[in-house]
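Worksheet: one structure, shown below.
The complex appears here minus one protein chain, its other protein chains still in place.
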Amino acid sequence: MTIKAAIYGASGYTGQELTRILSGHPQVELIAVTSRRFAGKAVSDVFPSLYGLTTLKYEDAAPDAIAGMCDVVFLALPHGVSMDIAPAFVKAGKKVIDLSADYRIRNLTTYEKWYAKHKSPGLLADAVYGLPELYRSAIETSSLIANPGCYPTSIILGLAPVLKNGLVDPSTILADSASGVSGAGRDPLIGSLFCEVDGGFKAYKVGKHRHTPEIEQELAVLAGEVFAVTFTPHLLPVKRGILSTLYATLTNEISVSELCELYASFYGAEAFVRVCPEGVYPNISSVAGSNFCDIGLAVDSRTRRIIVLSAIDNLIKGAAGQAVQNMNIMCSLPEESGLKTAPLYP
Amino acid sequence: MTIKAAIYGASGYTGQELTRILSGHPQVELIAVTSRRFAGKAVSDVFPSLYGLTTLKYEDAAPDAIAGMCDVVFLALPHGVSMDIAPAFVKAGKKVIDLSADYRIRNLTTYEKWYAKHKSPGLLADAVYGLPELYRSAIETSSLIANPGCYPTSIILGLAPVLKNGLVDPSTILADSASGVSGAGRDPLIGSLFCEVDGGFKAYKVGKHRHTPEIEQELAVLAGEVFAVTFTPHLLPVKRGILSTLYATLTNEISVSELCELYASFYGAEAFVRVCPEGVYPNISSVAGSNFCDIGLAVDSRTRRIIVLSAIDNLIKGAAGQAVQNMNIMCSLPEESGLKTAPLYP
Amino acid sequence: MTIKAAIYGASGYTGQELTRILSGHPQVELIAVTSRRFAGKAVSDVFPSLYGLTTLKYEDAAPDAIAGMCDVVFLALPHGVSMDIAPAFVKAGKKVIDLSADYRIRNLTTYEKWYAKHKSPGLLADAVYGLPELYRSAIETSSLIANPGCYPTSIILGLAPVLKNGLVDPSTILADSASGVSGAGRDPLIGSLFCEVDGGFKAYKVGKHRHTPEIEQELAVLAGEVFAVTFTPHLLPVKRGILSTLYATLTNEISVSELCELYASFYGAEAFVRVCPEGVYPNISSVAGSNFCDIGLAVDSRTRRIIVLSAIDNLIKGAAGQAVQNMNIMCSLPEESGLKTAPLYP
Partner (left out) sequence: MTIKAAIYGASGYTGQELTRILSGHPQVELIAVTSRRFAGKAVSDVFPSLYGLTTLKYEDAAPDAIAGMCDVVFLALPHGVSMDIAPAFVKAGKKVIDLSADYRIRNLTTYEKWYAKHKSPGLLADAVYGLPELYRSAIETSSLIANPGCYPTSIILGLAPVLKNGLVDPSTILADSASGVSGAGRDPLIGSLFCEVDGGFKAYKVGKHRHTPEIEQELAVLAGEVFAVTFTPHLLPVKRGILSTLYATLTNEISVSELCELYASFYGAEAFVRVCPEGVYPNISSVAGSNFCDIGLAVDSRTRRIIVLSAIDNLIKGAAGQAVQNMNIMCSLPEESGLKTAPLYP
């Protein structure tokens, strides 16, 4: 069986990454990629790395034109734009994987407080939060996936085992994260210039990043209670990767080795979560190029806090790779299909 | 007046930075630099950047030989080695600025728990912790300065105003820091290789870094009480710079603008602390090459936490620059002398 | 059919890259990896990126012990060490792919002038220079492959079409190349430290690099005459990639578009050589992570020189990937098997 897939908004870094992964996916035929900016240009003219790997050209096509050709559509569009496009594909009976935030927040008021007026709130109830490790069975039968944000993916996977097991006080949770520059996309902004980023490190949108409500929504499900989280994103001088350093105060004592066992057991069957051995902490360069989330664990017994380190490639497990993982689940393909690439190290 | 200065252990990155700064210092004559490894070699053979700026050669000289020639000696030696050397210079009546940790920890038991057996505990009581913003008057009359660690400098300066004013609950303090690779020195270690570091980001020595007791000692002085701190260092793929992201829960409400005013007032007279305007957060690349500590402030009213961002150049304000600032104070020179270089941006 | 493969000297960057590629190769079972330094350690302890992808441990095993278990052995050893090991495997009837320089230079005197005394000169006549684009049929039947050097691969592929067609004056050839740091290996050398490399760019071994005789040997075969080449290697602050900028004076006029056609035709059937469209020049970041060699072309009509730009990933097409390509050819597997990974961009 071959799945026919299309990518809407394919000329950004996430769209490129989807193009790259789907071009090498053994059960997928990529049939269309859209881009207003680069319409008419070959993909390989915009991304010479893909020369010889795809002969597609960017189109500026309406959803109806695309929907007729494909089984699955990936929306790699900015927040607020996806919800203009998604309904047409859903209506046409296609599987939709939306990489924007538009269908991630179940509570409409919360979405509109952090983002903007919602244009298709009627679909919110149908959307499934596409984190396979937590929502696999719902994903199987869904036709609208809200693919998780990059920071939330690293944070939720990092905290799920302790929250599910009631080991920490949720009100003490604090997420200190750092992301590579590709997270800011390919728009030509002064702040994303090499000379502005290289050699630098800074926090941004402190206490105000839009991923906060998404993080809080999912951690609340895990903890069984609602609470606020302090989330501080930083900009790293690297192309790919997110490391989240997560802090929480323990409700009961636990040793590091017990913690490592708990996580290993929680994620034992997962193909894309790797729990580091005791005393080993993940490095974003050890997951770059792969769909892995690596998790390391520490206990600071002097302060009764646990420290969880969670690393992903923001463009893969934090975006395009997770989207393909969701597609595999929705289409009853092997979950690792097209995603077996080992990290590229060094 | 010209101060005659010598550097013990001058071939590491900190030693090089001292050499660079002192070679351009208008009131200093650098008369000797030592290095076992490179004895006999010209400084400019080891560091071609200094070609034409100094004609000194590295010597493998005993303290007595050096002491006879200089007014001030800088010890840029590893922990455990400084205390073999410092006593001879103190005895000879020279001003000693020790950049190792050997005289930083006032409590002998604490030192020996985190480091090793102390070989000259008798000098501990004479040593002054060389953070000019907090200990200026004691530094003026001291002859043995324990120059602060790089992480502690960023953390202590970042938290001093709120602790002095009792605005936060000390037990909630959490320091999440990230340092450039020069902090690991110039020893050829696999972990410091370009291919191991570039594109990466990871935590290390989580909950176990030796700067912890130094941080706790000085924060306790500021808070007037003893408490434990969670400290998580990370390795950044940059050459220079430390950013500390500091968290604490407020005891009373305060707005960001009030907080900015408090900090601006606390550091108003300081030449080397720059408090960012409200909404601006420091970037390590904006202090690189300078002796500045830049501090930015945020309040997360949803969780009642403050977030302090504190950035320094680890080799300058975190080591060599601060050491020269201490020398200036000890020698009654203008405090900014030799340290007026603007950050090198981009 | 499954090929049983072993890697001798597997803990350097090239050895790691072979491990990574062979672990994902559909027709290969990697059965042993050796390392003196890390004997007894799991591969994934040394390279956490490979955690979950291989369960092998490094062994310190003699050739005889390994030879009994495998069909093919890769020697990722330093020059001078391979020739101690290769004869045993050849004698045991195994296919040997040597990634050192030991069997690359056909003229014994030349080898000994640039390297050292040869310890198994008797095998020189049996060795095939493993550049598939030029020696495919000889590789098919060979049992000892001298896998090309990284610089030579980029230079020879870049110049083959014009030399074969007699379009340039060989005496004017000049190769100006730049390599990422992984080319220097994983040994902890001061010169490979992040702080020494980042932000830098320099030439090294000017006119004296050991790849010179290898370049000259193969260019002479192509040109049908012997000549000397000026070769200047530089060190780039990147992990992977070589770009060679090649200059030669034209013997007859030719336009860029004719040149592009000539190259496209010369490499038309090759899976791993991509000739850039006219006016496009290759970037090492567009081949990183892949086995591609990208070639771009320019004609400076004002000086009658052609300028050829040739880019590879030094660890893949310049080492491990080319070695696997050779194995595929020797073992009658599809030449792209295990090597279909797209470049990782950005």
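Letters A, B and C name the chains as they come in the text, with residue numbers starting at 1 for each one.
By definition in this document, contacts are C-beta pairs under 8 Å (C-beta built on N, C-alpha and C of every residue); 3 or more make two chains touch, one makes a residue touch a chain.
Remember, it's a predicted structure, so these values are computed and weren't measured experimentally.
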### Contact with the hidden chain (one of B:13, B:58 or B:129)
B:13
#### Entry: Contacting the left-out chain in the complete assembly, out of B:49, B:109, B:141 or B:252
B:49
### Message
With the missing chain put back, one of C:145, C:195, C:215 or C:339 would touch it. Which one?
### Response
C:195
### Chain not shown: contacting residue from C:56, C:284, C:319 or C:342
C:284
### Where the unshown chain meets subunit C, residue by residue
171, 174, 176, 178, 195-196, 198-204, 206-207, 228-230, 232, 234, 236-241, 243, 245, 247, 281-286, 288, 296, 298-303, 305, 307, 309, 311, 346
### Message
Could you pull out which residues of subunit B are in touch with the chain that's been left out?
### Response
13, 16, 20, 23-24, 47-53, 182, 199, 239-240, 274, 276, 280, 282-283, 285-290, 292, 294, 340-346
### Those residues of subunit A which, in the complete complex, touch the missing chain
13, 181-182, 186, 188-190, 192-199, 237-239
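Going forward, only the chains that are shown with their structure count from here on.
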#### Entry: CA centroid of subunit A to CA centroid of subunit B, Å
39
### Computed distance of Cα centres, subunit C from subunit B, in Å
45
### Task
Can you check how far apart subunit A and subunit C are, centre to centre, with Cα atoms defining each centre and the answer in Å?
36
### Task
Indicate the residues of subunit A shared as contacts by at least two other chains.
199, 239-240, 282-283, 285-286, 288, 346
